[in-house]
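One chain of protein is taken out of this complex; the other chains stay put.
Here is chain A:
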């Protein structure tokens, strides 16, 4: 992708000023695992434009940062028309009393400069009531067309300082862009920023394409295409936008691919006769081994982040249920025991949970459970929710929601693991099958 190369992020991480005195009685911190929380109030005035060319970015960057933070459901922005102080210089002392008066716990200040097509943004995060800076001021730079990434990087820093966890805003999602009527739906692979901006198409819509999956470092995408007639697994080089068939076996259906955590292997399903089993392929050598061997449908495999185990779905018990087996194959343990059918399991990048699609009494749910199947929690409900993918920090899921009937369309949504905040991701057309890439 030319965009990425041009961006050539200069992650300066430069100290803007010596660190201010830090509050010693525990930093301002929001605990994101709690069930119900009061969102933390923050204020983000427009960033200061330090050069004439930075004017157009100063406000836009502050808005994207605010959208990122508010979109988590953990933070609540104090509207700008309630602000008392105006920030006109990045170096001027902050009038904490003015921000206390509007009950802002956190204040984010920033400044943008532009020179020769490159923009630079610096920011500081303030604990308003302690009157201190949270962490050090930082600076990021990029070419002008990368201004949204700069904003996401700032937001990731703020999120990280306030939650103690890694952010997820400077990340991309590969998905299937959908158009046309339901019975003749045209599908093509597309890639976008996590918030739906900067959509780029990776394939045309001549063949049905399904379920793209990012490699762990985001350089490749596995997907299933009907290009040769039957569904087969392809691998696409994201930078070159070139794809090839991963596994060429004429007349044999293969689908549901996913990379191992180190990107060297792929697990996937192969159908022979009425039977669908799970296989693993070494990408470099092309050598494959069979991991399951029952007459049942076994599909949707997903590695644990340490690479030692694989969670998958099987209807060997009579209905779709979730199972965990060693990564080399062998005895599988059933982990789903609730009512209904369970499919599309995905292991959290944190290793602690498995997300899934559940069907029960005509409704679809996105849910999470611990890796032994305990503590099942349903996060969504609709006539057709499907196919969760984890944000790189394992705190948010994105999935497809399809509305039913002749005019039905598919859209992408995000939901946090506590099920507090459901947000629709704005895409130009219909969208399905998201796969969330790594933090860039």
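Everything below uses one rule, namely that a contact is a pair of C-beta atoms (placed from the backbone, for glycine too) under 8 Å apart; a residue touches a chain by one contact, two chains touch by 3 or more; residues count from 1.
The definition used in the following text is that contacts and distances are computed from a predicted model.
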Legend entry - Omitted chain, identified by the protein name its UniProt record gives, among "AlgX/AlgJ SGNH hydrolase-like domain-containing protein", "Alpha-D-ribose 1-methylphosphonate 5-phosphate C-P lyase", "Peptidoglycan-associated lipoprotein" or "Cytochrome c554 and c-prime": "Peptidoglycan-associated lipoprotein"
Inset, instruction - Just name the one of A:41, A:101, A:208 or A:283 that touches the chain not displayed here. - result: A:208
Inset, instruction - Using the touch definition up top, pick the residue from A:313, A:376 or A:416 that touches the left-out chain. - result: A:313
Inset, instruction - For chain A, enumerate the residues touching the unshown chain of the complex. - result: 181-185, 208, 210-211, 226, 229-231, 251, 253, 255-256, 269, 271, 273-274, 276, 297, 299-300, 313, 315, 319-320, 343-344, 357, 359, 362, 383-384, 386-387, 402, 404-406, 408, 433
